[in-house]
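Now for chain A:
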Amino acid sequence: MVSRRKMAIAIGVMVVTLVALVAASMGGASTKAARNHTLITGGKQWGTVNGYNVYNGQYATGAVGLVYETLMRYDPLTDKYIPWLATSAGFSGKTYTITVRSGIKWSDGSALTAADVAYTLNLGQYATASWHTLWAKTGGATASGDNVTMTFTGTPNYQEFQNAIWNIPIVQKAQWSAGVHSASDVTTFLADPTKVPIGTGPYTLDHSGTGDGTVKVEYSRKDSWWATSIGEPMPQPLVIDDLVNSSNNIALGLVIHGDEDLNNNYLPGITKLLSSGYGIVTYFSKPPYNLAANTAWLVPNTKRAPMNNASFRRALAYAINVNQVVVGDYGNLVQKADSTGLLSVWKKYINTSLTKKYGFKYSPSKAVSILKSAGFKKKGKWFVQPNGKSIKLGLIVPQGWSDWMTAINMMSADFRKVGINVTASYPANFFTLRNAGKFDLLIDNSAQISDTPWTYYNYMFNQPILSQQTFANFGRYTNNTAWGLSKALNAVPVHSTAAMNKVISKIQKITLTQMPLIPLWYNGVWAQMNNTVWTNWPAGASSRHYFPCMWNGYFQMTAIDTIANVKAK
Partner candidate 1 sequence: MRRYFARKLLTYSLTFIAAVTVDWAIPRLMPGNPIDDLLARIGTRCNTREQCDAISSYFYNVFGLHKPLWVQYLTFWKALFQGNLGISVMSFPEPVSTLIKNAIPYTLGLLVPAILLSFWAGNKVGALAARRKILDNTVLPLSYTLTATPYQWLAMVLAWTFAVTWRFFPISGGYDPLRTPSWSFGFAGDLLYHWFLPFASLFLVQFGGWAIGMRNMIIYELESDYAHYLEALGAPRKLVRKYAYRNALLPQISGLALAIGAIVGGALVTEIVFGYPGVGSLILSAINNKDYFAIQGIFLFIIVGVLIANFIVDIMYVIIDPRTRIGMQGGS
Partner candidate 2 sequence: MSLRVENLKVYYRTLAGDVQALDGVTFGIADGEIMGLAGESGCGKSTLGNSLIYLSGRMKYVDGSVELDNKELPIADMHEMDRFRYKEVSIIPQYAMSALNPTRKIGKMAKEIIESRGVDYHSILPEFTRRLELVGLSDDVLRMFSLELSGGMKQRAVMVLSTLLNPSLLIADEITSALDVSTQKAVAEMLVEFRDRGFVKSMMVVTHDLSILHQIADTILVMYAGHLAEKAAAEVIINNPRHPYTRLLISSLPEVGVTYAKKRLTGIAGTPPALLHPPTGCRFKERCPLAFEKCVEQPPFIEVDKGHFVACWKEI
Partner candidate 3 sequence: MLKIDRVTKVYKVGTFGGDEMTAVRDVSFDVNPGEVISLIGESGSGKTTVGRMILRLASVSGGSITYNGVDISTLKGRKLKSYYADVQGVFQDPFSSYNPIFKADRVFKMIKDAYFPGMSKAEWRSKLGASLEAVTLDPVQVLNKFPHQLSGGQLQRLLIARALLLDIRILIADEIISMLDASTRIDVLNLLGELKSRGLGIIFITHDLSLGNYISEKTVILRRGLIVEMGATEKVFGNPTHPYTKMLLASVPQLHRKWDEVAKELEVSDDLLIDPDAAKRVYESVGEILAPDALDSVLVETESDHVVRYSPEEAKEKMKSPAKEKKKSPPARKRG
């Protein structure tokens, strides 16, 4: 029985292999840094780590913040700008003057100079730079001594410019001028992985640890960081590994097992695990658990009937049971949005007398009465337009965005309950449809938290309407008054709260009565932290009010403080 003997041998070999495998994995852990010196993060990096070009929208997680830094930072929780690479930056008249902090060194040892800053700002000459249009309104940046100045030719876009300043990562002139000669270079430069990005931040990229970039991006701590001189703690993690994310599900597994210390995925069900002994914490220990990051809006296509009817849009707002989404879909991980849609950061800009008068809340009966008084009639089960035409609408979100997919299922059910025939779907070409205005209703949250509500109103009213709307006003809402007010807001100097409020109140009346967009809920800064290895995480109940978040743009808010303050257990 030769074959049987072979079988036995085979089974034997397999068992031995298996044992060896288990043994091998339990024994010798020969990683570069011990676990308690390594901070493992994840959630932002989808797909391969590709490049460290910080002007390309998909740069490696942490490249801005850990490696590259900005002139200023902004703390939305206190609404304060934090001078960073610049000791000061601001307008005087039409001239914006930046004073570059002295004593800051690039990771190659050379000093950060005003010339570097001016060079970086002047990358705006290329159309692919995000501040290109702003730059074009100035005569370019010029450096003199520690100062860099930019002078506007017309009224400065105060709000927009200040927002840009704390979002532009400063790069080294010596390294970049060698390779950047055209618009495309701006987004592709440094694609060559052998070139180490030279930054001013507390960490440097470790190419050897990052490998082919399919698993993680690895950063090593520098021995010194200029910011310790302004009271920032030296970060404890010697190594930061940001893992490539393949699915929420896998991320959850890593968090549960304590293999990821900080995760920024939307993890449905995470609240179930808060008290289950895995050491998982969130910013708040109760709903909404997370800070707010942006507003999710229901976007009606105002170029189509009946969404061109403000009453109809208002009726839609009354028909949605946002609470159901908040509880059922999100498990209280999000909060219902204010009627103005403004984040709580901007509370001071909300005109409560207006919201009291025009604000809406869930009320199907109110929705029905609004429709009826606006001339809509019921024909059988469904409302028809005043002109008798039937209403049959689609509500879309991108395919694969599971929380939103659930949300629109719930919302379309709400609409149907009222008598508005709405069907939810998740087209693969969502973005094409959105940009081309080929939709009835959709959910969008493109406008993020920022230092100024202007970003929100720019997002709402931006004009003129083109055949392709790529970044704002997807509903193609045309209101010259509102757009004029938005531009006026942009021209109000930063910190002039009273002047801003004057303009914003006018805009708010329009948003509340015309409802070009219907605010739904605040998407959270999804963050689940594990206390097993690292502690001292930001928490609403402590003094550590930072954003525990590695998303683009969040480091220069307060995420870098999160990194600087975590402590090994």
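On the choice of candidates, all candidates are chains of the complex that A comes from, given by their letters.
Keep in mind that, in the parts below, a residue touches a chain if its C-beta (ideal position, glycine included) is under 8 Å from a C-beta of that chain, and two chains touch if they have at least 3 such contacts; residues count from 1.
Since the structure is predicted, the reported quantities are computational estimates derived from the model, not experimental observations.
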Inset, instruction - Could you check which of 1, 2 or 3 is in contact with chain A in this complex? - result: 1
Legend entry - Residue ranges of chain A touching candidate 1 (in the complex, touch as defined): 3-4, 6-7, 10, 17-18, 20-25, 27-32, 35, 38, 40, 46-48, 50-51, 55-58, 127-133, 160, 164, 183-184, 187-188, 191, 208-209, 211-216, 241, 243, 246-247, 249-250, 253-254, 257, 259, 400, 427-429, 431-432, 434-435, 446, 448, 458, 462, 466, 468, 470-471, 552-553
